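This report refers to the structure that appears directly beneath it.
Removed: one protein chain of the complex. Kept in place: all other protein chains.
A, B and C are the chain letters, set down in written order, and residue numbers restart from 1 in every chain.
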Amino acid sequence: MRRTILLTRDPISELWGMPDVAPSTAMGAIVNFHGVVRATEAGEPIVAIEYEAHEPMAVHQFGLLMNRVEQNWPQVESVSVVHRLGRVEAGEVSVWVVVVAPHRAEAFAACQFLIDEMKQTVPIWKRILR
Amino acid sequence: MRRTILLTRDPISELWGMPDVAPSTAMGAIVNFHGVVRATEAGEPIVAIEYEAHEPMAVHQFGLLMNRVEQNWPQVESVSVVHRLGRVEAGEVSVWVVVVAPHRAEAFAACQFLIDEMKQTVPIWKRILR
Amino acid sequence: MRVRVLFWSYFRDLAGGDEIMEVLSPGATIAQLLEQLHRRIPRLAALQKSTLIAVGMDYQDKDYVLKDGDEVSLFPPVQGG
Partner (left out) sequence: MRVRVLFWSYFRDLAGGDEIMEVLSPGATIAQLLEQLHRRIPRLAALQKSTLIAVGMDYQDKDYVLKDGDEVSLFPPVQGG
């Protein structure tokens, strides 16, 4: 399984859309998830979110999650994750996940798994800026 | 709920990535699904798929599915679907769905619902070209 | 009354054309239309169980009562995506 793990302080909005996942001809499904900073949190307006990470551990933990994706859905060809760090304005993309697989069932399942588990194990924290 | 329904004979590979879904600032999740023509079908190599549709009925049936999305997940802000017709080469995108919602759970659910149901009710057929 | 029957996908090949005009008694149902049609095109009868039926742009059951000028579409299971 091909992997991309990128923590970046640069806006990824220019990258919205397909990353260079270069699906092989056996692949039939590509799922992209973009998480966006909402302009409200718990009903209160916010300006931005400041993301902090334990960077080497975050990359390592994303790698462990990708091992689990590979075990659970061996047909998945590639998984890419891009996570913003630092200040992310409301309306900007904070996280972007792409999964390429032969069929949609495993592409959706693997993508949702990665996001759900990320929120349990990958050491990234946010601070709301109002 | 904003809707886009497009049946097109032009390649949509140039459009890969974000369509002009223009999420409002209350939206936190964007799910994109791209279905791609695989180079094999049932183990046999294929060159392309020729898609045929009952076009007005297909647009109408996509509209009915979008009504159901709106009923099931009223917070979904927009649903877009682009489906190729005519000859689609192996490796090209045949269908593209985008769902924008406040949170990822409904975005994933609505996107998967639309694709699953489309394959039951929208009058599009394929012919394998070897 | 007259209804127009449209064939889609490989039903077109089985029927030998895109469409056909059928003449029916007033109040005829889709079931009666199919019966009449299948006598003419037995190859479609064999696929009855997997045939989808629409009138205009909406799916209908076999007990649907046809009206003069209705446009009935007959086709195999759909395969979009």
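Rule of thumb we're sticking to: a contact is a pair of C-beta atoms (placed from the backbone, for glycine too) under 8 Å apart; a residue touches a chain by one contact, two chains touch by 3 or more.
Every value quoted in this text rests on a predicted model; they were computed, and no experiment measured them.
Chemist: In the complete complex, the chain left out here touches which of the visible ones?
Modeler: The undisplayed chain, in the complete complex, is in contact with A.
Chemist: Just the residue numbers, please: which parts of chain A touch the chain that's not shown?
Modeler: The list for chain A reads 35, 51-54, 56-58, 60-61, 83, 94-95, 115, 118-127.
Simple rule for what comes next: only the chains that are shown with their structure count from here on.
Chemist: I need the common contact partners of chain B and chain C, sorted by label.
Modeler: Common neighbours, chain B/chain C: none found.
Chemist: Going by the average position of its CA atoms, which chain sits the greatest distance from chain C?
Modeler: Computed centres place A farthest from chain C.
Chemist: Please work out the Cα centroid separation of chain B and chain C, and write it as a whole number of Å.
Modeler: The mean C-alpha positions of chain B and chain C differ by 28 Å.
Chemist: Residue numbers in chain B touching 2 or more other chains?
Modeler: In chain B, residues 35, 115 touch at least two other chains, as defined above.
Chemist: In chain C, what residues contact two or more other chains?
Modeler: Nothing qualifies.
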